Each structure stands twice: as structure tokens, then as C-alpha cells.
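I have placed the structure first, in the form of C-alpha cells, so that the comments after it can refer back to it.
Apart from one protein chain that is not included, each protein chain of the complex appears where it belongs.
Chain nomenclature is as follows: A, B, C and D, assigned in order of appearance, with residue numbering initiated at 1 for each chain independently.
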Amino acid sequence: MSVLDDLLLFTALASVAIIVLRRFAFISKFSVVVYVLATVLLIKMSALGYGGEAVYSSFTVNVLGQVLQWRFDALSWFFALITLVVALFTALFMSGAWGDKYRKEHSKEAYGLLQVALILNVLSMLVLLASGDLLSLFIGWELVSWASFMMMALNPDKVARKAAIKYIVYAMAGAMAILMAIAMTYNMTGSLDYVQVMQGMAQLNNSQIAVLVSLYAIGFGIKMGVIPFHLWQATAYAETPGAGAVFMGAISARMGLYALILVIVQIIGLTRVAAIEIPYTFLDMQNALAWVGALTTIIPTYIALKQNDARYLLAWHGVGQGGYMLLGVMIADSIGTAGGIMHVFNYATYQAALFMTVTAVIYRTGTSNFSKLGGLVTQMPLTFMVMVVSIIGLAGIPPMNGFVSKWLIYRALLLDGQPLLFVAAVIGTLGTILSVYKLVHNTFLGQLRLEHQDVREAPLSMLIPMLGLAIIIFATGVMPGVVLDWVAAAQIAIGIAPVEHNLGGIELVQGGLNMIWVTGVMFYGFAVGAIIFYFLGGKSKHIHQYDNYAGGHFLTSKVRYHYSNHFYAGLMHLIGGWYRNIFIKLEYALVSLVSFMSQLSENFYRSSQPAMLVAAIVMLALWYIMSADGSAPVLVQGLQGGMSK
Amino acid sequence: MPAIEVVLYSGAIGLSIIGLTGLLLLNNVFRMLLALVILESGVNLLLILSGFRLAGVAPVILPEQLSNLSAIVMNDPVPQALVLTAIVIGVGVQALGLAMILRIKAQYGTLNMLKIREQLEFDLAVQSGVATPVSAHSPVSLASGRERQLSNHKDEQ
Amino acid sequence: MTSVTELLAELLLMPFIAFVVGLAMVLMYRKIAARLQRRIGPPLLQPIYDIVKLYGKETQISHGLIHDIGLVMAVGGYVAAEIFLPVPGMDGIADKGGIITLSYVLMVPSLGLALGVGQCANPNGSIGISRALTAMLAYDIPFIIVVFGVATHYQSTSLVGMIEYQQIHQWGIFEMPLLAVAGLFALQGMMGKQPFEIYVAPAEIATGPMVEMSGKYMGGLFVMQTFQLYTAGVLYTSLFLGGGANWFEFLVKIFIVVAIPMSVALVFPRYRTEDMVRIMWKWPVMVALIGIAFVL
Amino acid sequence: MDNIVLLVVLPLLAAFLMPVVARSSEVVARTLGLSVLFISIGIILNVWSQSGQIDSQAVSIVIGGFLPPLGINFYVDQISLFFALAVPVMVLLFWPWHRATSIREYSLMMLLTASASGLILSGDLFNIYVFYELLGIASYSLVAIQGRVSAVAASFRYLLMGSVGSVMMLLGIAIIYTQTGTLNLAHLSLLAPEKLNNMLGLASFALILTGMGVKAELFPVNSWVPEVYGSVSSNLAALMAGLLSKLAVIVIVRLLILLFPQPEALQLMGMLGILGVLTGELVAWRSRDFVRMLSFSSIGQLGLIFLAFSIPGEMGMMAGIAIALHHMLVKPALFMLATGWRGAVENLSGVARRSPFVVLLFIVLILSLLGIPPLPGFWAKYLLMVGLSSQDGFIYTLGMIIVPLAMVIEMAYLFKIVMIMYRKDNDEPAVNNSNIVDDSNIVDDSNIKVVQKHSKWGLAIAASVAAMLIAIVLQLQPASDKLLSLANQLSDRNYYISTVFPQIHTVRMQSIK
Partner (left out) sequence: MRNIAGLLFAGGLAFLLLVLASYLPYGQTPMFLGDAILAHAPGEVHTANIVAAVLLAYRGIDTLGELSILFTAAAGVGLILGHRSLRSDSAGVNGAVNSEQHSGFITTRAVDLIMPLLMVVGFYIIFYGHVTPGGGFQGGVILATAFFLPVLVRPGTRIEHGVITLLEGLAGSGFILVGLWAMFYDQPFLQPIFDSFLGTGPLGSLWSAGSLPLLYLAVGLKVGSELAGLLVTVSEVPELSETNISDADDINRK
């Protein structure tokens, strides 16, 4: 029994236990304990995070000539760590006041099912991460898809249901692409074992690799929500019940990235991918994938800019941030890959924190609609603080952790000489800054609504995980070396030179980064600013928010004096016309096409004369067979030949 | 090539094609059944031709032939047995088809395949609850019933 | 690596120099504006008077903690940014961050200001912020392209490294004239001066971010502005004009850098936000991209 | 061993005697059929237990004491024995239990049983035709007597299609006989390389494929499927979709292996399979009532089976058998669930609240149908995909693209239903549900609510199928070994020949090889 066995078995048993015990009140505490224990088991494998040997499970299944096996390497460990930490925080978050409210509003069963969905998600993700060959990867993949679907389907609203069904259709399409790719891999390389496939890949020609890469990329990309498969994700995640959205938004889609790194970077190898030229363009396949990543940062981010609901805005950002990771990984040097992989961790922390804050706001006010919020900072200062920390992370501004990974990606793009990609990434970041300000402004700043006058700070049980995550965001921002250790180990595992790093960041001759210094100087600057502000000049006095400049009017509580609708009117005036819903139209066209084909087929099945079909098929089949034997003229000759015989 | 071969083969195939064409072109179900009979007889003819020998006699041993059995060329008995079986099978199918036609005629009141199909589709839709039944006394015709059913579809989409 | 004392001295000195030089730049700006408008212009110490006046006001109206903190961030962010900018004899921590870090640190003041204004609960302020952020989106794109080109050209992201390179070879403006032009254009937006200052809208204060800023809040913004001008000048000088071998050369360069666009810009009318976006995304981006094509 | 033949004979005897016995005692007549079924099951289990070597050694049973090329033989190997077991078991499961059922209907069920067993066991081409016709006529009759006249009309259209098809099959047999002069499969298989591997052989295959295809729901000759399944009781539909179609498929595959081992034949079948998958799933996507959806889904699945069997080699054989067996398990269970859910899918709104267990069952079944790992359906689909990708031809590449698309479409409509089931009751008003007729009865009961209770029996069947699926997952390794041995035995034509003609084994083996 290896530690991996322990971990998987423990999680599986815990799932069973949670399924059985889901209606009891203590389930919320129980699940926290479960995730703590699972994390402890994972930490027992922490040697992996520092370059240790891969851990194999002693459990194998022999089926249809394939040996299914499971193992953990540094990359899996890194992703598993994120998964379990996020799950732990999520469980903590939903164990207290939020859970009680959810129970009350829906039912004990609904809450229990949420817990069940969470543990099943965690279990399936661990199974996926532990996969030791392509077949077990696929099994894990499908389990993750369906566990996610279960989580999404827990919200009984119509929108959520539609989103869930859309998700599962997309997921199925992706899974089928992967299955195709796996089948082809098996036939091309004669095995599904990672090592043997890796060796077999060397013998394949470029067109084979191209087909495989596209299929895998489509399959995994659908889960990541890359362009043009981004339509499902935001609604699905946003509509997942509160705590579920925290977990899903933070980590679920990243499984796609894991599989992509595993298959395309580790097994196929980016040098092979880069060797494939795409005809009629200047791009090779690696660049094309990088461009997909870049477009994924831009388009969803600017869709997020238009959202008027906090959950949707965050979920769209989730899609966009995935693009950075793909972009980083596709740069293929040690810095870029490090940035891409590290971004998974950073993203998970701030996205979880952001969803928690939004959920906390919903918990207190009952809405996440920007038009119905505002000014909550006086009521919920701690929540606001967590949100500010997280959006600084999301926007990639120092000193939070999001900056470090983005810095790595920019740096790699600079060194790689990819101006357009670099610009694309920056455009994405700028869009992020705009939209996160919209988020924080419309939720917490501005005028407090009358009905929110007596809203209180989020309850402690929700604050603790939020603050915990905020601390992680800051700490790993200041000391990115902690995470970079794991990232470097993961890079070794996937066969890329590890990034050279120290506790504060990157050491590079051509300009490195030391976050400890940067943070120190920034806080020094703030201190100076504070001194200038607080010690010079007179004492300021607080006034009520209605005591405001209003062009001579008196403001009362009846007056809505808050700018939240159509926030970037000027910008939208310019770029609003660029939102053409092309992908939505494309999707609709696809559905219409299927519908049309379906009607055609149905008319066929409604044929008035049954024997007609028999006659038709007999004739066509005979014709096919007889012309396959020779060719059409031979038929005529055959008649003559037969006659003259 | 002996002329008899051409006659027999084209006769068999001709019968089959006549039957098949009848099946394809006719609308009256009873005539379709008759066309089926013709089709079957054509194929049976082809089947029995497969056991035919140019100089063969019927495979019945007469007592006086017992002595020099090997000298006689007999036709293949197997296809004959097969055709016998096939004919009986055909009778069974035809009887069943006839019974069905009688029942359809009694209740749908028509022998026209197109109308039968319309009515059948409508019945199926009604049974499965996706169409509204039209009462026997309602003035709404069958066609409009179908239209209503279709418009129902549209509304819900 | 500088010793600790030296570093501490730099931490104090660099912002202070920046402040003083920035004040001079503000003065210069006012003088140029006055000359162009056929006025005499303010006296030498007018910027200092202004600051003292603003800080000394009796009514200091705060709209809450974030209002204050936002201002602290706005000023503090620039103070920190100055330490990333190498000046003759003082490198600060320029080797720890580099140009990318600097660009992002420069966003901190904007964010701080935005948060502070947002807390004021005045829609006019929020509108101003929304315009300011849009303007940031507008000028940052050409700016970042220029940064990319420059970093690629020097094969470094460290400002120190870039300056060294230029001092050994020749100034960036000669090696990359197109990028330099585009950079100047972006600089114009960055400084928040005419013709791209509609979001500040000093004449129509009711619709700008400053609508609820009074007293030392306004003073803080004034201080911020001095840093802003200084930063823009130094950054451009470091990127294209080879920094400065000595302080004199350095000061001349940065004043010229700031003076040229000011003089040019003051004769232009003010652009609307979306027009600014359009113009920024069209000309400088185009020029910068052509410039990059030469660099690569 | 010889008493395998009783599997065919005893049901026939019972069928003949039932109306006679019923004149004196109804009860005895009614139990007669059941007891014969139990005896059949007993015989097979006995054969399986006493001669465990059936797994390794197939047996040829001579009828009438005349050795194979002259007489007719039954060929018993693993797969035919398995299906011969499945026939009485499934007939028993889907037995029409109503008191009102006429004794002749029981008779017809027995005839169905006998013909199904005969079809799968027979080793003679014309004998197969006879049993196929018997199966056909028994099923036309069973469909036609389901009460409403719509069933009769559907049955008539089915009959037209079926009998034209079987005439075509007869034509094919005539051509084969003219070519070879024999009818025994093993003998034909011996002669096939020189006599049938030509245009005539392929043409006869096309004819036979069309004929058998009618029952096997092969693509263009399956337009009867929605009409018939829509108008008969779920029991009968389950039996037809689950069992009878598979029997026809297995017979086609056997003929394909023994008589027509040519790529053109495989390609023809594969092409039709692809079209079946595509059209079936597309129409199912659009259909708005549950049974119709299941019917078209069944067409799609049969298309998959044909496509799988059209892949040459072991992988295709395994895939085909796996999908066929899997579908044989799942589709009847789904039809059983459909008994309670007849009617427009819109009416299923909120079902999950009332009967969560049944819906859970339904989800497990459709997940397996869709091929979601680790359920058995996945392994079948995996084999299919691997098999498809191992081939080069255009058709296989096309299949490689079409199959995943079809699966996505299938998933879309099946989960649309699931989502409707989990909908809140008051979400959307249900379609008028006053006109839905109870499925299984001849009596006029036109005002029964759509969503009724499931019969306990049907639920039990569905639940046990789900349990079996999970058991297979737990026993993957033995199951895959078994599948391999089934596929090996089925695809080995030399083995078939040498089993039927043990005397020529040594002589001819060399020449064949």
C-alpha cells in the first residue's frame, strides 16, 4: 500500500460515507475533517513537490489487454494540492453559516447533495490526476465531467439547468474527441502507457501528430473553455450554488490544463508540435495553440467587462485566465511554462476568494446583480478587503501572487520575441483591470442602498476561509519561491528545464524579479504616502454619503446617486459594436444544422411506401457491390459476356 | 445460348420486377399484397431453376428404373423441396396480410396506403401524447388535425 | 549590490528628488501653458504654495477609510515607483523589478485613486474613474508595445541594463526612431495632460475624479501629479535617451522630454474618451508595430 | 447434448398443443408455455454445467440422423448457446401476463421462442430462412394483435417491408445455391473461397443483408421501427429491440464470417451502419415522446453494432459483440422504464421528485448506453473506436467521425429528458395529458394519466440490469476475457468447419490455410 493508495482509498471511502451520511447536520464538519486528512495524506507525498520519484499505486486493473494503473508525479501532486486546498477552504466555507442558510432555504437533502457533489468532484479529480495511462486518464476525465455536471445540476433554476445541459453536451463532445485521439494513439503507438506512447510518438509523422494534437487539444480545450468552446463555462459555473461555484470556478476547468500539459507537452512534446506548419498561415501548431490561449484571454475578459452580475463577471474571468495558462504553457521555455503552471495555483486562490466574497455578499444581501448593490464597504469591510486583495491578484498587479505568474508569462513572451502574443496578453490584463474595478466599485463602493443599511459583516465561518485565502494570495505573492519550488518539480516531471528561482522570485541576467524587494519598496512607498497624508495637513472629518456634491440638490435616501449601469459607457461606445456574438450565432447555426438534418432523416423514416426502401437499398447495394467488383462499363460487358457464354 | 434459358431467367426476373414495381407504384394495399404474390412467384421460379438440368427428369424413382439408377439424369430435388416450403411460407404471409387489410379497411375505412400512413402517424402521435385527438364528431378534418399537431410542436419550441 | 546604508539613503533620496523635480516640471508646464496663452504665468514657488495651501485647509472632508487609503495608495504607489527608476548614481531596486514590474507598479496609484473615488459615492467621480480607466486602456496598449520592442531590442527587461546598453552603444531613439515616436505619443496619455485629460477635466470639476477631493486630498493628488510627470520623463529618458551619465545631462533630458509633448499638446483641443481610445489604438499602435518589425 | 434440439421443438409442441389443451383446461394450457420455457432454460444450464468444454469446444448437432452436408445441423458454440439461453429468459421476462390474453397469443409467444432459438442455432442457410420467416410472421402477428388498429397498420407496413426483404433473401439464397449446390454453412464456407468470393457472392450477400436487415433494424429498411415500437406494449418492444434484432445481427455476422469474408461486404455493412447511427440519433434528438426516442436510439445502437462488426479482425468482433450484448441488456430495461413514462417527455416534469430511485436507475442505464466510463458501455465503445481507428478505409474514417457526433447527439437528448425529470413541477405546465392511453391493454382505457406507476416487474428488471452493469464493472477482467474468447470463437471459420466436419479436419485444414 503506497501513500497514493491510502489517499485514493481514503477519499473513496469518505465519498461513500458522505453519501450515506449526507442528511445529518454534522456532515459539514465531517467533510472538513475529511479534506484535512486527505491534505495530510497528500502532504505525506510532499517529496514529489521537491523533485521526488513518482509514487505508484499498487492497484492495477487488467482489461481488454490494457493495464490500467495510477500514479502521482510532481505535476499531479501540484494540481492535487490545489484541488484539496481549495476543497478544504470550500468545505470550511460551507460548513458554517452559509451551509445553515442553504439548508434552510432548500433542504437538508440539497445541502447533503452539495457535499456529495464536492467530495465526488474531489475524488474524480484525484483519480484523473493519478492516472497512469491514457485509458485511466480518460476514465478520470469522464468522472470529472460527470461530477462537475452533478454539481452544476444541483441548482434547480431554469438558467442553471440549461447551462448544465449545455456543459454536458460540450463535455461529451470533448470526451469523444479524446476517445478518438486515444483510439488513434493506441493504433499508432501500440500502447496506452505513457512511457511507451512517448517512445512511440517518435516514430509518427507530422500529419499524424497534427491530427492527434488537434483532437487532444479540442477535447481538453473544451473543458478549459478555450476559444471557440468558451460559451458553456461561465454560465455553468456562475449558476452553481454558492460554495460549489467557489470550488468549480477555482479548479474544475484546470483539469483540462493538466491533461493538456500531460499529453501535449509531456507525451507528445512541444518540439514535435512546433514542427507542424499550418498551411496558408505563418503559424506552426504550437503558435496556433498559443494564439488560442491569447484569444481566450482577450475575448472572455471583454465579455466579462459587459456582465452585470458579479458571479457571471467572475466566471467569465475564469475562462479568460485559462487562456493565460495555456499561453504560458505553450511558450515552452522554462519561464513560460512555469508561469502557466504557477498561474493555476494563483488563479485558484484568488478565484476561490473572489467567489467567496461574492457568495458572502449574496448571503447578506440576496443578490449579486450590480444594479442592486453598492456601498457595502462600510458594512462588510473585511469582505471588501479580501476582494481587493483578490482583484489585485486577478488583475496581476504587484504585490499579489497573480502578478508573479503573469510576469513570468510576459517575460517569456518578451524573450521569445512574440510581440503580438505579448500585446494580446496585455490587452487581456488591461481588460481585467477594468472589469475588476467595475466589480469592486459596483459591489462595495459608491452609494449604499437603503435596504442594505443594516447589512452586517459576513459571518466568521465565511470570513475565516476568505481571510485565509487572502493571506495565501499575499504570502505567495511576496514569496513566490514557495510555489515555484513545486512548479519547478512539475516542470522536471514533464520534461522541461526547471525555472531558476529563489524565495523572492526569478534570478535572471537580463532582468529578474524579486518580489520581496518589490513588496518591501511598495510598502515603503505606502508608508511614505501615509505619512504625507496623515501627518501633514489638518484632520479630516467624516461625512455622510448623502452629504455630497450634487450640483445643488439635496440628496436623500430616496435618491439613487450611484453610477453602476453601463459602467464603461465611453469604451463601449467605441468597442460595443465589436461584440457580435459570433460564437453564439455559430453555436446556434450548428444546432440549426443538426435540427435540419434531423428533419431530413425524419422524413426519410416517414416514407409512405415501405417496400421502396428495400428496393432502393437492394439496388444501391447491388450496384455498389457490382461496381466495386469491376467498374461501370464492365457491367454492360458482363451482360453481353454472360449472354454469349 | 439456348433460348429456353433466356426465357426462363427473364421470365423469373420479369415476374419479380413486375411484382416489385407493383409494390412500389401502387397505392391500394390489397393490390400491393397481390404484387407481393407475383414477386414471390418470380423468385420461386428463379429458385427452382437452380435445380434444373438440361436433360433432367423429375426426381421420382420408378420401380423399373431401380436397376440402373445411376444412368438417369434427375433434376435436383432440393430446390423443389425448398420452393415447396417457400410457397407455403408465402401463403402464410399473404393470409396474414389479408387479415390485416380486412381489419384496416374495417377501421380506417380506406385501402390507400398514403391515407393509412397519415392516420397511423396521427394515431401514434395521439397515443404518445404529443398531439391532440380529434373527436369523431368534430368537423375538423384529418389534415387540419395534423396541422394542429405540428403547430403544437412549434409553440413549444 | 549596494550596501544597506546606501540603499536606505536611496529610499529616502529618490522620491525626494522626484518630488522636487516634479514640482519644477509642474511649474514648467504652467509656464509653457501661460506663454502659449500669452499670459505671464505663476511665480517660481507657486507649486509649493499650492501644496501648502491645500494641505493647510481647514475643511478636510473624508468619505470613509477607503477614501483615505486610496489616496495613500495613489501617492505611495508613485513613491515606490520612483525607487524602481534608476537615476544617475542611484539604481534603487531597479535590478529587482525591471520595466514590466514598473509598468504594473504604475497601475497601483490608478487603482488607489479609483478605490478612493469610488468610496465617495459620487457618480460624477465614478464616471471620471471609468473614463480614467478607459484612458489607461487606451495609452497602455501602445506603451506596452513600445516596451516590448525596447526590451526585445536590448534583450533585457531591466532598466539598468538598458541604460548601460545605450551608454555603450547609442541612444535608443536613434536605433528605434519609430518606437520612440510611438512612445512619446503614449507618454502624452500617460501624463494625463492635454489633449487627453478629459477624465481629469480640471475645468469641469463636477465630472472628474476630483469631485469629492478637497484640502489635503487635492494636495495628495497634486503631489501625485508631480511624481507622474517626473516618472514619465525619466522612463522615457531611460528607454530612449540613454538615461544620464550625470545629473545635469539627465535633468536636461527629462525636462525636454516633458516639455516637448506639453508644448505640442497645448495647442490641441481636448479629445473625448472614446476618441482618445480610437486615436491611441490607431496611430501609435501602428507606428509601434512597424517599429517592432524593424527591431525583430 | 442432443437435447439442444428440444429448445426449438418443445416450444413448437407447446404452441401446437396449447389451443387444444385450452379447450379442456385453460390453466394447464397457460402453464404449459411457462413450463416449456423453464425446461428450456434448464436444458441449457444443464448443457453448460455438465460439459464445461462448450467454452472451448463447439458442437454440431445433427438432425434427422443425416450428416451435415446432406441433412441439417445445429451449431452450438458459446455465442449461440448464450443467445439460446437469452431467448427463453427474455421471453419469460417479457411474458404477457394479463388474464385477458388469448391463448393464441401465448401460442405465438412460444412460436417466437422456438423460431428465435432455431435462428441462432441453425447451421443451414435455408433453415435459417425458414426460422427467420417464422420469427417474422410470429412478430407481425404479435404486433398486430396489440389491440388498437394502429398496431395493425404498423404491422402491415412492417409485413410488407419484411416480406419483400425476405423475398430478397430468398433470391440471395437461390443465387448461392446455384453457385455452390449446397446449403450447409460449413460446406458453403469450405466452398466459399472459390465459389462465392466473386461478384455473385457479394450480390447474394447484399440481398441477404437486406433481407435479414429488416429485422436487425439495418439502416434503410428500418422505417418500421418507430411505428411498431410506438404501437405495441413495452414488453413486446423490449423483446423485439433487445433480443430479436440482435439475433438477426448475429446471423448476419455468422454468414459474413463464413461465407463472405470480403472487404466489400464489410464496407457495405459498415456504410449502412454509419447511416443508421447518424439518422437514428438525429431523429431521436427531435422526437418528443419517450418511446419514439427509444426506438430511434435503438436504430442508432444497431447501426453502431453493424459498424462494429464491419471492422475486420478481432477488435471489431469484440466491439460488435460487446455493443450487442450491452444493448441487449440496456434497451429492454429502458423500455421497461418506459411503461410508466409513456407519452410526451414534457410530461415527465418533476418525475424525479416522485420517484427518485427510478430516475436514478434511468440515469445509470443511459450513462452506460452513452458509454461513460467505467460502465460497461464505455468499454464497448472504446473497442469500437480502437477498431475503427485501426482501419484505413474511407468508411472507417467516416465512422470515426460520425460515431462521436452521434454519441453527442444521443447524450443531448437523453439528458434533456433527465433535466426535465428534475424540473420543478410547477415550472412549466405539462402538455395536455388526458389523451394518453395505457399501453399494455386491449381494453379501452383512454383516460389514464401519463406518468403512471411502473409495474414492479418492470422495475425489477431494470434494477437487475443496472445491478448487472455494475457487477460487470466490478468484474471487468473476467468479462473482458470472456468477450475475447467469444470473439475468437465466432470469428474463426476454420474452427466452424472442423466442428461440423470433424472427418475433413485434418485433410482440408492445410489447403484452407
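Everything that follows uses one rule, which is that contacts are C-beta pairs under 8 Å (C-beta built on N, C-alpha and C of every residue); 3 or more make two chains touch, one makes a residue touch a chain.
Computed from a predicted structure; not experimentally measured.
Judged over the whole assembly, touch between the missing chain and the shown ones holds for A, B, D. Within the entire complex, the positions of chain D that touch the omitted partner chain are 2-3, 5-6, 8-9, 12-13, 15-20, 23, 61-66, 69-72, 102, 104-105, 107-108, 111, 114-115, 118, 124, 126-127, 130-131, 133-134, 137-138, 140-141, 144-145, 147-149, 152, 171, 175, 177-184, 187, 191, 195, 199-200, 203, 435, 437, 442, 444, 446.
For chain B, the residues touching the chain absent from view are 2, 5, 8-10, 12-14, 16-17, 20-21, 24-25, 46, 49-54, 58-63, 66, 69, 74-82, 84-85, 88-89, 91-93, 95-96, 98-100, 102-103, 105-107, 109, 119, 122-123, 126, 133-136, 141-142, 145. Within chain A, the residues in touch with the undisplayed chain are 608-609, 612, 615-616, 618-619, 622-623, 626, 635, 638-639, 641-643, 645.
The criterion applied here is as follows: only the chains that are shown with their structure count from here on.
Averaging the CA coordinates per chain and comparing them to the mean over all protein CA atoms picks out A as nearest.
Taking B-D and A-B together, the chain pair joined by more C-beta contacts is B-D.
Averaged C-alpha coordinates put the centre of chain B at 24 Å from the centre of chain D. Chain A and chain B have centres, each the mean of its CA atoms, that are 61 Å apart. With centres defined as mean CA coordinates, chain C is found 36 Å away from chain A. Multi-chain contact residues of chain A (touching two or more other chains) are listed as 606, 611, 615. Counting only residues that touch two or more partner chains, chain C has none.
Of all the residues in chain A, the ones that touch chain B in their complex are 606, 608-609, 611-612, 615, 643-645. Interface residues of chain A facing chain C in the complex, by the touch rule stated above, are 374-375, 377-378, 381, 384, 388, 392, 395-398, 403, 407, 410-411, 414, 417, 419, 422-423, 426-427, 430-431, 433-434, 437, 440-441, 444-448, 504, 510-514, 517-518, 521-522, 524-530, 532-534, 536-543, 545, 548-551, 561-563, 567-571, 573-575.
Residue ranges of chain D in contact with chain B, taken from their complex: 126, 130, 133, 137, 140-141, 144, 148-150, 152-157, 159-160, 163-164, 167, 170-171, 173-174, 177-178, 181, 183, 226-227, 230-231, 288-292, 342-344, 346-347, 431-433, 435-437, 450.
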